[in-house]
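Only one protein chain is missing; all other protein chains are in place.
When the chains are written out, they are named A and B in that same order, and each has its own residue count from 1.
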Amino acid sequence: MTTQHIQLTEHGRLKHFLSIEGLSKELLTEILDTSESYADMSGKQIKKVPLLRGKTIINLFFENSTRTRTTFELAAARLSADVITMNIATSSTAKGESLLDTIRNLEAMHVDMFIVRHALSGAAYFIAEHAAPHISVINAGDGQHAHPTQAMLDMFTIRQYKKRFEGLKVAIVGDILHSRVARSQIQALNTLGVEEVRVIAPKTLLPNQVRQMGVIDFHDMEEGLSGVDVIIMLRLQKERMNSAFLPSESEYFRCFGLTEAKLKHAKPDVMVMHPGPINRGVEIASTVADGPHSVILQQVSNGVAVRMAIMSMIISSSGGGA
Amino acid sequence: MTTQHIQLTEHGRLKHFLSIEGLSKELLTEILDTSESYADMSGKQIKKVPLLRGKTIINLFFENSTRTRTTFELAAARLSADVITMNIATSSTAKGESLLDTIRNLEAMHVDMFIVRHALSGAAYFIAEHAAPHISVINAGDGQHAHPTQAMLDMFTIRQYKKRFEGLKVAIVGDILHSRVARSQIQALNTLGVEEVRVIAPKTLLPNQVRQMGVIDFHDMEEGLSGVDVIIMLRLQKERMNSAFLPSESEYFRCFGLTEAKLKHAKPDVMVMHPGPINRGVEIASTVADGPHSVILQQVSNGVAVRMAIMSMIISSSGGGA
Partner (left out) sequence: MTTQHIQLTEHGRLKHFLSIEGLSKELLTEILDTSESYADMSGKQIKKVPLLRGKTIINLFFENSTRTRTTFELAAARLSADVITMNIATSSTAKGESLLDTIRNLEAMHVDMFIVRHALSGAAYFIAEHAAPHISVINAGDGQHAHPTQAMLDMFTIRQYKKRFEGLKVAIVGDILHSRVARSQIQALNTLGVEEVRVIAPKTLLPNQVRQMGVIDFHDMEEGLSGVDVIIMLRLQKERMNSAFLPSESEYFRCFGLTEAKLKHAKPDVMVMHPGPINRGVEIASTVADGPHSVILQQVSNGVAVRMAIMSMIISSSGGGA
């Protein structure tokens, strides 16, 4: 599925934000630059600008996520938008047709933006394709396809500490096969021009022909972490454990959990990242998660700023700022 | 139950909005006229006025309804009110006394308005009757009694397309017996002076002595739709199917579902309406729901504007505009 055209207006501005795929290095860089000002604002006493006053944003969550939902709610509130959160059980909208009816009804209420999270890959794309022209859609995670705002907050965090993308070696560790986060990160890292993207995982958790994604694959942590600037740990979905992909949590931790010992193979100033919520002692040791290399909480902080930036760029594209 | 007096202030202004019954043609027309300006506003970049700033509105939903709740939340937000939504399981307030305790507690918090939805007929009326003098109540649907804001948005939509009520023939099709929507629509249509209100339904879904409601009853679609200007389809509550009123969904659709073939019996410029959510292939064919005669989504749009109008008229009656 190509999401290149649908994401941009005829003038090349951001209309929807569905996937990193098809977005240019210039546009990704503009998102990072815009995020800077919102990141500065977060520390201020009054964290509020009237940019989206009178705009209506619907948090359309077909899949639960306290953390992502909360950062979007905060981002929208700090831009002065009206936000309504709808938690919709996937069961009641399993058929494409009734999902469309839900969307048609909401857009009839003159809302301006949908933040969509859905267990099916392509759901946000489907909604963007079928929504009325005045509606914008932000993908807050669709199945195993993409989670582009997570990828952009990760890119922002890398640039914040490393000041550049050129020359960086980045390793992503864990369940690459099922991870929408990893897919979006790999696209963003390659677009922004890092030197090397590595994935480290057991073979059962890697896609076939993974190298076509623009990565080098490793099955051994020490080898894969050797000399990297950035380590991105993925959350191990506990439900995968039962599905026979993996022997046990402790066995997984022994092989692919990030410990201080394994960390020594990376560069001395390596950054440790994780999209959260972390499973302590499963994919990451507590000493590493809370240690000096970890920027995990900084990622969360940046999440609000980056989402504010993306929302504000989209509304500006529609000529709609207050 | 007469709701005539309680709905109006001593100066004849709107204090509560509980039922169409007992409201004059002039007052209904004023609601429609006030709604015009809010309908115009919905298309604007900034859809917000400070009319209810500092007012507190409680969405008191004893019965779930995503759509109605959302339009009321949007309407209140666009009037700048503070809105708190409370979903209250009916079980915990089954006794009238504990419902009253809930109301007493909320009014002690100096709220200004309750939007009430309840499975029991008369619940909104009961609350209005017992609430403190400074509180207004809007009925967002009570049992099988009334759903007056739905009726008013339907009237607004009819006037928008037909420019008048005089001379119109309107057919309401479906489960009239259990429908609070139908009851309020019939009252509004008759008050506003349409030429003829027809109801079309199997005999098991019509009240006894239905003609006393000011309608003509039909049991055959072709006959009933003949020459009408407006068709209002009602949602078929699937739970009724089980209660032996109806043989099967497909049998119902064959007899009372609105198809393109049946539509031909109406006037060429007939409007097709439905309060939503629609059951495609049960009471209405998808080709009709999405076809050129359908104004179903326009009804949803108008729902926000009409609810803003009613809220603002009520607050103005209390001398309370900002």
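Structural remarks
Basically, a contact is a pair of C-beta atoms (placed from the backbone, for glycine too) under 8 Å apart; a residue touches a chain by one contact, two chains touch by 3 or more.
Computed from a prediction, not measured in an experiment: that's the story for all the values here.
Residue A:Arg67 is the one among A:Arg67, A:His134, A:Arg164 or A:Lys238 that touches the chain missing from this view. Looking at chain A, the residues touching the absent chain are 42-48, 66-67, 70-71, 73-74, 77-78, 276-278, 280, 286, 297-298, 300-301, 303-304.
Contact between chain B and the unshown chain involves residues 53-56, 82, 84, 86, 88, 97, 101, 104-106, 108-111, 320, 322.
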